[in-house]
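The complex appears here without one of its protein chains, the remainder shown in place.
Chain nomenclature is as follows: A and B, assigned in order of appearance, with residue numbering initiated at 1 for each chain independently.
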Amino acid sequence: METLKSNIQNNKQLYMLVIIFLALFILMSILSPSKFLTSNNISSMMFQMSELGVLAIGMSIVILTGGINLALSHSSMLAAIIGTLVMQAMVSAGMNPLLTILAGIIVIIAVSLILGAINGFFIAYVGVLPILVTLGTRSVFEGIGLNITKGSALSGYPPEFNFIGNGVFLGIPFPFLIYVAVIIVSTLLIQRTAWGMSVYMIGGNVKATELSGINTKKVLMGVYIICGILCGIAGVIMASRYSSARTDYGSSYVMQAVTAAVLGGTDINGGEGTIIGTVIGVAILQVISSGLNILGVNRNFVDIIIGAILIAVLTIRFFSNINER
Amino acid sequence: MNVIKRFYRYKESTVATIIVLLVIGLTILNRTFLTFDNWASFLKSNSVLGIAALGTLLVILTGNIDISSSGQIALVTVVIAKFMLAFGGNPFIVFIVGLATGALMGVVNGLLVAKLKIPSIIATLATNTIINGALRWYTNGAWISGLPDEFTRVGDIMFFASSEVENGTINGVPIQILFMVIAAVITFFVLRYTMFGRGIYALGGNADSAQRIGFNNDRLTVMAFTYAGLMYGLAGVVYTTIMKTVDSNAFIGFEMNVIGAVVLGGVSISGGSGSVFGTMLGMLLLSIIKNGLVLTRISTYWQSIVIGIIILFAVSLDIINIKREEKRTIKVDIVKEEV
Partner (left out) sequence: MRRALMATLAVLLILSMLVACSQTSTSTPPTSEPEQKTPVEETKAPETSDNNGQTGEEGKVWKIAVMPKLIGIPYFNASEVGALKAGEDLGVDVQYVGPTNADATEQVKMIEDLINQGIDALCVAPNDPAALSPVLQKAKDAGIVVLDWDTPANPDDVVYSINQVDQEEFARLYYDKAVEIAGKDDFKYAILTGGLNAANLNNWIDLGLKYAKEKYPKLELVTERIPTDESQQLAYQKTLELLSAYPDLEVILGYSTPTPLGAAMAVREKNLNDKVVVIGSSTPKDSVQYLEDGSLDAGLLWDPSQLGYLTVFAAKEVLEGRELKDGQEVPNVGKVTVNGKVVVMGPPSIWTVDNAKDYDF
């Protein structure tokens, strides 16, 4: 009964989000039809939202358990930096470019998986609150990255590596295809498996979940490892898209990912939310950002609007919840 | 009651131990670390952090979080600077204006959280984004200087200064440190001896039972955010007395330092437990780490690693201590019952 009720509520929230998204999309199209509603612009919006989208999904899964990951972008970039070192070495050794790229991707994802596990260890097994752990690890990851790069960007990939972040496949930006794959897999994982169910339960009530016989530590560890893998995927896309890796790339994504997740209906205290909601949240942010850029609006104003929309949506949600009761 | 008291003492002793060890280590590595001059100067510049942390402390005690401290402080500095340029720099009036601006922002945050039930992390994230965007849009990032002497002179006042002025060394207590101490003492009294203070602990500990005892939770939340706003207002004024120019970009990212100081001091981020003393220790720890890294000539590339590891170490140690304590109390309870 409970889940049914929350399902209906989730659906209502989704409707509202979709309507907001469409309204914004139509509004932007009316304001600048010849520039916003072009295949070029839509394709570049797809390019742009992919990396944030993957990170935001990682963030959502963490938030579902009632956690947060402030080390999101720094995990991505530290992994990408180490992967870049490996690819650089292989390129200079004259190895096969495809093999090099494959090795690079594996290293990036493996490293970020380990970084995720470090977060997970402190959170699940030591029992420190996620916001504190990731405040600390963020600083550590950044420091390690700085030590390796001395602050500059590392580059020197095989030219084929470019395709992952900048290529177009069947008319669709390749990073967007990766993003779609991530959406499908994570939706299935979170919303269709028993493990996903336990993620929601932990977010609702850890103690009760533990009493019902679920190993919450293991689940939490898994959540942070998955978040790590997603950081790695985002790291691969970013390294390719910017053909380099540097400690501070994407540092503004952390708060944007939280914003997208919450906008998309994820409860910051955990236990409630959907992947698809986050995906729409990311899309809304993207339409606002691209649309206003095309209109030539000052970036500071874009920030103000995103903040205002966040408050507006949550306020509406509050009043509609009151009406339900 | 006894258990809780021991609990507190334990939490603060973690960070206190780390501080003592660091002080000993740093003094061995560099004698200048443990001089009055060095402490006075780094406490002066970190007084802004300390005062802001006192504000965030109250919010965290209620079980909420405030990530808009940076935006609020920046807003206050810009407002008082513009005010002074327009109406002159009577320090007393400037203080009132600064505190009022902060308090007003605090009320807004409080209402968003208490009345609209927007989770505090999101509400303050949004207000912070809006404030920072609006500030930069308005000032275009230009520095505001040429503040009246009447005000800037306040920043150079020292107390208990000895008569002989040595070349360049601080020989008294800078007024900023005094402000921080006064703010800490007031906050201590507010938390310990007022209904409001007790309400905050009750609310953070368990909102439902606080309501049942008869506290008005919404009002407490608004008041906590308002108190935080007052502190950010004070922090903004104190910052301006130090720097004498205002840069609206100066505080970007500062909120993480503030939260870091609060939680390092053993304040539970889920609310209900923590103290002014602990928060001050947390501020001290962060300041000492940052000060010490330059003094001990540790390469700058290592600094964020060292800071991160100390944070991880301190918070983990805290948790391990709490768990041990919990186990012990459970045992004691069982023994008692058996008897």
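Quick notes on this structure:
Criterion: a contact is a pair of C-beta atoms (placed from the backbone, for glycine too) under 8 Å apart; a residue touches a chain by one contact, two chains touch by 3 or more.
Owing to the predicted nature of the structure, the values given are computational and were not obtained by experimental measurement.
Although it is not drawn, the missing chain touches A, B when the whole complex is taken into account.
Here the missing chain is touched by one residue of A:Leu146, A:Val182, A:Cys227 or A:Ile280, and it is A:Leu146. Taking the complete complex into account, residues 30, 32-33, 35, 37-38, 41-42, 45, 133, 136-137, 139-143, 145, 167-169, 239, 242-243, 245, 247, 249-250, 252-253, 290-291, 294-295, 297, 299-301 of subunit B touch the chain not shown.
Listed by residue number, the positions of subunit A touching the unshown chain are 12, 15-16, 19-20, 23-24, 27, 31-36, 38, 40-41, 44, 47-48, 51, 146, 150-153, 155, 162, 165-166, 238, 241-244, 246-252, 289-290, 292-301, 303-305, 308-309, 312-313, 316, 319-320, 323-324.
The criterion applied here is as follows: only the chains that are shown with their structure count from here on.
Taking each chain's centre as the mean of its C-alpha atoms, subunit A lies 31 Å from subunit B. Listed in rising order, the residues of subunit B touching subunit A in the complex are 65, 112, 116-119, 121-123, 125-130, 132-134, 136-137, 256, 259-260, 263, 269-270, 301-309, 311-312, 315-316, 318-320, 323. Within the complex, the subunit A residues that touch subunit B are 68, 70, 122, 126-129, 131-133, 135-144, 146-147, 150, 255, 258-259, 262, 267-269, 298, 300-304, 306-308, 310-311, 314-315, 318.
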